[in-house]
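With one protein chain removed, the remaining protein chains of the complex are shown where they sit.
Just so it is clear, A, B and C label the chains in written order, and each chain counts residues from 1 on its own.
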Amino acid sequence: MAKCPGWKRRYDPHMPFTNRDLESIRQDVAAFARDRDWDQFHSTRNLLLAVISEIGEAAEIVRWSGDREPAVPADKQQAWADELADVFILLVRLADRSGVDLTVAFADKLRRAGEKYPVEQFKGSNRKYDEG
Amino acid sequence: MAKCPGWKRRYDPHMPFTNRDLESIRQDVAAFARDRDWDQFHSTRNLLLAVISEIGEAAEIVRWSGDREPAVPADKQQAWADELADVFILLVRLADRSGVDLTVAFADKLRRAGEKYPVEQFKGSNRKYDEG
Amino acid sequence: MAKCPGWKRRYDPHMPFTNRDLESIRQDVAAFARDRDWDQFHSTRNLLLAVISEIGEAAEIVRWSGDREPAVPADKQQAWADELADVFILLVRLADRSGVDLTVAFADKLRRAGEKYPVEQFKGSNRKYDEG
Partner (left out) sequence: MAKCPGWKRRYDPHMPFTNRDLESIRQDVAAFARDRDWDQFHSTRNLLLAVISEIGEAAEIVRWSGDREPAVPADKQQAWADELADVFILLVRLADRSGVDLTVAFADKLRRAGEKYPVEQFKGSNRKYDEG
């Protein structure tokens, strides 16, 4: 695993997401579909392919970027935010339609990841990192 | 666009996600990486490829399912929830590291989608739906 | 794994691909890049993300199709062929640039798949099929 030399840290603990409840997001997405009677199109695999389609659009934006950071060209930052939002919307919808409580699944997975990669053992190390 | 005849509706307005603030989720994911000194590996493209890898694992679960519902085999429901959680965790991390406020990007995109597909014009119709 | 009821068989042993040597395809793709001095952009991960981007465009075409066949809408057949060609071109380039002899890798993998799924044991059965 290569470090990122010249990596210009964008991470800033003072740049949080705006507060918003995940369940209220699910409700908005569900209402959007219901209002248009689109539930009929939202099967598990239709939504999964839609997620993949949007991920592909995100990949298109950075496919020739190499490892420079920021990887997203300055004039594509809005498009990039849009693609991540599209992936998020469809992921929330996919979880909703396939019976997954995303909040619970998230907490459960992060907890198990913490047990799998104990801090003292993996700090600063990528050993077995990609075997997860 | 094909409707889903025989579609067994899983959608249930009484099965919400557990309440959880999206910013607190971002903080937990960021803390997980920081505690292990893994920020150095979390470049935009590393994370994007990680998202794609997890989406691929979700695709593996339903790739031979056809469009029956539920598409996820009964004995794979936990694995399915895990894959969606992995995609979610990495998507949150990707947004965080590439300077996207996912809450704002979400609301902004859903609003514009609403303007693009007015209810009265698209209700029950898929016209131009996939040209989005 | 669901069978495809009402599956309209498109497979026709009399509809072969036009004959063409895979190595001559690799040469054409390599010449295309070399003529434009684009080798400099064709790193492994740039090309992989490009493959994913094109796969995403293929997914977009059939994402709302459900399980009907043909899954590709009649007016999208040319676009579909184009996307598969894009994936193919980039896959050939990716193999070339990352030191993989695609002909050998193909034959080797198909042979091992044949050993893993013996005909007598897996004929008409999907048992363990998706554990591959």
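Note that in this section a contact is a pair of C-beta atoms (placed from the backbone, for glycine too) under 8 Å apart; a residue touches a chain by one contact, two chains touch by 3 or more.
Just so we're clear, the structure is a prediction, and the values are computed from it rather than from any experiment.
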item	value
From B:Leu49, B:Ala79 or B:Ala107, residue that would touch the chain that is not displayed	B:Leu49
Hidden partner interface residues of chain C, rising order	1, 3-4, 7, 9-11, 13, 15-23, 25-30, 32, 35-41, 43-46, 48, 51-52, 55, 58-59, 62, 65, 67, 69-72, 77, 80-82, 84-89, 91, 94-110, 113-114, 117, 119, 122-124, 126, 129
Touching residues (missing chain, whole complex) on chain A	1-4, 45, 48-49, 52, 60, 63-68, 126, 129-130
Positions on chain B where the hidden chain makes contact	41, 43, 45-46, 49-50, 52-57, 59-60, 62-67
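Heads up, the rule we're going with is that only the chains that are shown with their structure count from here on.
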item	value
Interface numbering overlap (same over half, different under half) for chain A and chain C	same
Separation of mean Cα positions, chain C and chain B [Å, integer]	26
Approximate Å spacing (C-alpha centroids) for the pair chain A, chain B	7
Euclidean distance of C-alpha centroids - chain A vs chain C, Å	26
Chain C, residues touching no fewer than two other chains	49, 52, 60, 63-66
